[in-house]
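All protein chains but one are shown at their positions in the complex.
This part shows chain A:
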Amino acid sequence: MIKTEKILHLKSSRGRKVRVVREHYLRERVPCYSALCQGDCDNEGKVLPGDLTHYVVPDVGIVLDFLEILEFRELQGIIFTQTACQAVQHNKGRRQYNRLRNLLKDARHDCVLFANEFQEYSYCPREKGESQEKWQTRCVYSAAVWYYNHLAGMKNIVMVTDDSDAVAQYSSLNSGVYVISMQEYLHNFWLDVRAALELYSSIAQALQEREGEVSEREYSEHLPHELLEAGIKSGRYLLGILNVNKHRAQQEATVTTQISSNKSADISGDVLVFGSKHRNRAVYGDSVVVELLPRGEWRGRATALTETQGEERSAEDPSSQTMPTGRVVGILQRNWRDYVVTFPTREAQSQSRNSQKILTVPWDHRIPKIRISTTQANALQDHRVVVRLDSWESTSLYPNGHSVRVLGRAGELETEIQTILIENCISVPPFSEAQLKEMPVVSPEQDLRESHLVFSIDPAGCEDVDDTLSVRSLSGGRLELGVHIADVTHFVREGSLTDLEARARATTYYLADRRYDMLPAVLSANLCSLLGGVDRYAMSVLWELEADSLDVASVWFGRTVIRSSYQLHYELAQALLNGEEAQVPELNPLTPEERDHRLTQLTQALETLTHVARHLRAQRDRGGALELEGMEVRAQLDSEKNITALVPRQPLEVHETVAECMIYANHWVAYKIQEAFPHQALLRHHPPPRQEYFSQLQESARAHGFSIDTSSNKALALSLEQAVDPQDPEVNRLLRMMATQAMSQAMYFSTGALPADQHYHYGLALDRYTHFTSPIRRYADILVHRLLMKALEQEAGLGIATASNRELEETAQHINNKNRAAQRVQKLSTELFQCLFFRDRDPQTDPSCVSDAVIYGIRDNGVLVFIPHLRAFSFFHPSPLSQVRISVLSNRCHADSLLLQLIRNLPHESQSPAPGQSQPKVQLVQEVRRQAEEASQQKASLKGRLSREERQFCQSKQPNLYSLLEEIRELALMDSQNYL
């Protein structure tokens, strides 16, 4: 190591100039991460392949402005210099820097980081009087030269810079090192990557626009960072995440403050930010700093439901409670993502024809309009386009952005589904040809093929069987209960390409008409799946239970090999339990005597299992757990699996039996891994809900004469149990759904990140819980499997390093985010299908457009309704005539106009110039008819498109859209006939 000294001139906190000397150590051996390396560098991790035509070293400016382009996976052999990375960190903030870091960590992307400033020969000290940009360019160039020499001239190095002086100065200095501009580079080397070229021109245009722009100020400037930090510390300002009211996006936003920064007692929870001036360019999701306004200017949250956005409502509701109100003084962290926008139609555009800038309307209500400069405005009208935000100057009313890619025409099914995916940050490219490498053979510790009767119970037609069960009596009267889970980790090695892809996806996405698997189909439906009659590897939990008390005498975890004897489905299993005649397909080829014998055996096993499950359930109930769990599942079916929920579905006892066994296995595994890794175990907790969320539930219940005690999970479950109106079964269901809505979400976490008293699972009333039983469709389970394996190895005396607490917590957060996105996507896609379904119905004549609804809340100008057979909450503005009816609480309301409301309520519809609230009914009907026409046209072309989709993704094995829609229609007809 060689020591040098860096002299820096910094500004001290008091604004004085200070001369600082810092030590700077250089070394000869800095890993180059190239497969061609001649000097046997210590290359660990990602290595650039040797078979590329060139390596590219982007200059600082390129990395700052065009990082998005460098993110294309087609671009290979990128060497990021440390100089450039530091520039990103300083100039662009943490978010952008993390993006770069993730890029560097991503094994699927060919790029490495070279620590050029620590390399003896590539480091160049900054000269006196040299500007920072020049010095950075010189550093990057010398790194490029170093690479060329280090690889003994075997590989040409291209340095990309947009500094024309640098191109002139350096291009002829060294023969193997080329210096060219970004545009030239893309044109010369990646002409086939059209998307990159388009993105380049789009960004370049946006950059150009930004320069020549000076006009008067629309917003007040943000305060500098130091002031904000100091203000937060002293309690003058509050820090929080900006949340925009979906229904009044222009006016109303709240900032959810962090409790720690909240010193004054009177500010509980949220701070209201009213109007766009006060919001001061903050966008939904940003982490902002707010200053409270004087108490006289505080105002209340508008309780009136309105859709007339933009119109200032002067009539402030005096009765509504005032809450702390503030204004945004600065933004600590932008949280911008990719947004889907729609280009306006030509008529709307023509006003702004003079400039090339076009105001586009985002799909998400909560995002302001985005100004885009493009030359393709004509071609893009009525298309949905992905854009990114670049900046929002204080001089501009709207933020500037640039387009990234075009999704397709608005209103088409594929476009809409892509839109939903992008809006939730989900990317599911088809699986690459990443080969499943030769798997190592792990010898299982136990062979259960002969000794155990193993069977699975799943929904009918299930392909990916994660879990199987077994139960048998041992000598001495004890029972042995076994849960066997597909051993996915056996096939998916940690760090392999499949693993990385699975981690990125984190879960399987179920959309209304298709699903995107987490693992390639060959694994999920075949190799891992515990199908009947074949040998499969499994992770097993075996409990030995006392004969009478059913207490756990001992428990064993480990790898096993099993052969599932029966692949049952729920209805069949229930039929067997009930002693009904049932056809078990596996038994058909046998002789009648043998069949009877086997059948008795199986039935007996099922009965024992049910007995055990009942006992476990009772045990949990005693411990304070509750009907809540059952309710949660029901609500899931209700709010998410909307289409299946239309089927009158009976919850069978078998469902609960299987679920109970799985919960038990999860619980025990959670214990095990936490015991082995007190600070690095992945668990799942469910925090207790915030009491204020229950107010609506309590109000509604009171209206019906029930009282709901929400003080603890047990009390809540109990009072929900009692709140049954014998005349109206919907009441209880509605109350339960509202309770579910009040719940906070269960989350994964790493045990080191939370104190032990927060590990509790509120819904299940278990002190420890994790997910272990579905590794085929959840990444968290894969992690838990690995942890369990490591825990077992540790017991056997093999010290094995696990991921650190911080890494695990990071992964847990990632999985949480993806899970939330998956749920939203599922919900949105069902809503989309509902919408498509009703679009081609004539509301005047079609009976399926008439439905019952329950009013569960009243606002100033409307009522909140719940439509049971769609499991949808909605709101509804009554016309002046029907206002009389509001006074009757919980009344059944005529639904004709309701459904109209529902159609218009969907976000993708309101994009098209939404018909005003006060529009006469005739116009609304026309609107819907027009849409119906469109839909029928669309339908004609649907079949062809879907099958193409099938070819592309190879994932959609569900019935196609057409038959699905027909199915919904039939079901809806059935329903309405029942009601009418």
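Observations
By our rule, contacts are C-beta pairs under 8 Å (C-beta built on N, C-alpha and C of every residue); 3 or more make two chains touch, one makes a residue touch a chain; residues count from 1.
In this text, contacts and distances are computed from a predicted model.
Of "Paclobutrazol Resistance 5", "alanine transaminase", "DDB1- and CUL4-associated factor 13" or "Exosome complex component RRP41", only "Exosome complex component RRP41" is the UniProt protein name of the chain excluded from the display.
Only one residue in the set A:R73, A:R194, A:H225 or A:H597 touches the chain that does not appear here, and it is A:H225.
The missing chain, though absent from the display, is touched by one residue of A:F118, A:W298, A:W556 or A:Y693; that residue is A:F118.
Note on the undisplayed chain: of the listed residues A:Q132, A:S804 or A:N817, the one touching it is A:S804. Of the listed positions A:H24, A:R337 or A:K357, the one in contact with the omitted chain in the full complex is A:H24.
Residues of chain A that touch the chain left out of view are 1, 3, 10, 12, 16, 18-27, 31, 89, 93-94, 97, 101, 104-105, 113, 115, 117-118, 225-226, 229, 679, 804-806.
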